[in-house]
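Comments concern the structure below.
One protein chain is absent from this view; the other protein chains keep their places.
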Amino acid sequence: MAFTYTRTVRFQDTDAAGVVYFANVLTMCHEAYEASLAVSGFDLKVFFSNSTTAFPIVHTSVDFFRPLFCGDSLSISLTPQKLQSDSFEIAYEISVGEKMAAKALTRHVCIDGKSRKRQELSMEMGLWLQQWGEQITET
Amino acid sequence: MAFTYTRTVRFQDTDAAGVVYFANVLTMCHEAYEASLAVSGFDLKVFFSNSTTAFPIVHTSVDFFRPLFCGDSLSISLTPQKLQSDSFEIAYEISVGEKMAAKALTRHVCIDGKSRKRQELSMEMGLWLQQWGEQITET
Amino acid sequence: MAFTYTRTVRFQDTDAAGVVYFANVLTMCHEAYEASLAVSGFDLKVFFSNSTTAFPIVHTSVDFFRPLFCGDSLSISLTPQKLQSDSFEIAYEISVGEKMAAKALTRHVCIDGKSRKRQELSMEMGLWLQQWGEQITET
Partner (left out) sequence: MAFTYTRTVRFQDTDAAGVVYFANVLTMCHEAYEASLAVSGFDLKVFFSNSTTAFPIVHTSVDFFRPLFCGDSLSISLTPQKLQSDSFEIAYEISVGEKMAAKALTRHVCIDGKSRKRQELSMEMGLWLQQWGEQITET
């Protein structure tokens, strides 16, 4: 079951071309990620400054289909998926009303915050992946 | 009656000192301003790209009382006040729970977007000022 | 011949994890793009607000290899390449000293700023592509 985050485009998000500055679409996707973590019970202050575990982004991409304007009401749908024991990726779909405006992806690895060595995803992240990820039904 | 806007501090708002980057407090105040305009019926896309009328900020100030952290739930109270026929200012109070974190101010003038000459505030802005401004009761 | 842009990482670029916020790497790449246009003689104010021609980004991606810290001196190497008569892409390599920190890509289409219909790249953009793009030597 995907997580859905709603967000109004603000003046700060736009640039002199009159539309949302391209990199800010990723910032909005990250906001959706943060919102999903908060809903699942994570303490964001601890999560994003924790030296024992961090989930840096190692890859990201965006496809832009239509421009976004100040005041637009966005719906951002987020679907995480576990990749390996120490990594996951998140697919985002940003739409305005019925129209798809952009699709994005962030790929994360789990590391020890101090040594920056890879480590297995925690049980809590496993639960978050299950909560918002696609159901994989065995037959 | 002040307008109140609630906003969660996001990872993007923070800096390497672990707290909200100082200039981002003004961005959050401007978000509250945008939200109050939307509630009063303004079309934000038109409002912020309109060549006939614009309300640029000519002065701003902030007093910071305590640091803000990722995940903090902010309450931003906004109170506008007309200054002259072509200008107004907005006072903002940013609090986390019961604790005041910052106070800010933005002063705006009304100009023609093309000539950039000052002009009188529109009737719509007059109504917005009345809706959210302090009641001045005559005796 | 690639264009090279140097840029110091600033406090504003970082987040509470102590390193550059992921989406800001794209902002730095776009700065390199702007700098290359300025060196080639483009007027940036006109270029980025021109209603007759615009070059919106339709796709972007980044691979992150190592974290960037406040004060780091970055070297961003930019290599554009024409794709079709109405599109081009730019490859970016961000390094700190001898170490590659990230690789990014932006893909642009040329449109009429008002109708938003695709149109052929202008002669000026053709020259910019030649100036900074890879030499394709015929045999």
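Going by the order they are written in, the chains are A, B and C; count residues from 1 in each one.
Just so we're on the same page, a contact is a pair of C-beta atoms (placed from the backbone, for glycine too) under 8 Å apart; a residue touches a chain by one contact, two chains touch by 3 or more.
Given the structure is predicted, the values throughout are model-derived calculations rather than measurements.
J.: With touch as defined up top, name the shown chains that contact the chain not shown.
T.: A, B, C
J.: Just to verify: which one of B:V58, B:L83 or B:L127 makes contact with the chain not shown?
T.: With B:V58, B:L83 or B:L127 as choices, the missing chain is touched by B:V58.
J.: List every residue of chain C that touches the chain not included in the displayed model.
T.: Touching the chain left out of view, chain C contributes residues 8, 10-12, 14, 18, 27, 30-31, 34-35, 38, 43-45, 47-49, 69-72.
J.: State which residues belonging to chain A touch the missing partner chain.
T.: Counting over the whole complex, chain A touches the hidden chain at residues 11-12, 14-19, 21, 23, 69-70.
J.: Can you list where chain B touches the absent chain?
T.: 15-17, 19, 22-24, 26-27, 30, 48-49, 54, 56-64, 67, 106, 116
Going forward, only the chains that are shown with their structure count from here on.
J.: By C-alpha centroid distance to the whole-protein centroid, which chain wins?
T.: A
J.: Could you work out how far the Cα centre of chain A sits from that of chain B, in whole Å?
T.: 28
J.: Pull out every residue in chain C that's touching 2 or more other chains.
T.: Counting only residues that touch two or more other chains, chain C contributes 15-17, 19, 23.
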